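The complex appears here minus one protein chain, its other protein chains still in place.
Presenting subunit A:
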């Protein structure tokens, strides 16, 4: 867990985020059109600056939980607090990144990246901020390009820049790399973790891919299909250098998590 950030890092223009914990208390949710709860009695505290993976099969309610944290769905019961502030709806302090980049094709790369700042009415320094986040995702030279000319991976990088521009404390990822090819996906997984660590972001990642969790997360929380409850919770103690598929400690950690995951499904 990264509670302490070097002050030199925090002085950087893009490194304004961080220092927000996420407290989920008694969250339960039932959709009007579905019988039975998708989530029940979820209690979870996530330390500031840590990366947590929510792992579960489809129907485990992991995506619903992420939408609740983002303020995009109001839970039937319970509450979420981010950095002490109750989540009542979407906010530039907690931003979700979706599976599809869904960039606006009538806007340039820079305009897309600056959307959150525009909505927040932030004009001062907005252009510099957009340039900074595009630089962060290695797309500085693409600022004036049409988003339709970009590859899928580049588009998802623009979506990442768009999420980072409002300097959120918490970044929520809803399987954002699952539509990408394997090589692009791996580089995005590594880069996003590095960026989150550099900015001191708290990050919550929804995935059904255990290896993605081992690559990116400090902690894995397993949701059980059908029940909508937390059925497993473990820290992933890996050095960042070991977070690649060639490292033996990575393989051991992957095997350990896979065992927990399969155990949950059969139990």
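Throughout what follows, a contact is a pair of C-beta atoms (placed from the backbone, for glycine too) under 8 Å apart; a residue touches a chain by one contact, two chains touch by 3 or more; residues count from 1.
In this section, contacts and distances are computed from a predicted model.
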item	value
Chain excluded from display, named as in UniProt, from "hydrogenase (acceptor)", "Amino acid ABC transporter", "Succinate dehydrogenase" or "NitT/TauT family transport system permease protein"	"NitT/TauT family transport system permease protein"
Absent-chain contact - pick from A:75, A:166, A:200 or A:228	A:166
Touching residue (missing chain; options A:72, A:126 or A:140)	A:72
Selected from A:116, A:200 or A:228 as touching the chain missing from the view	A:116
Contact residue for the chain not shown (choose from A:45, A:102 or A:141)	A:102
From A:41, A:59, A:78 or A:92, residue that would touch the chain that is not displayed	A:92
On subunit A, residues whose C-beta touches the chain left out of the figure	70, 72, 90-92, 95-96, 98, 100, 102, 104-107, 115-116, 118-120, 146, 148-149, 162, 166
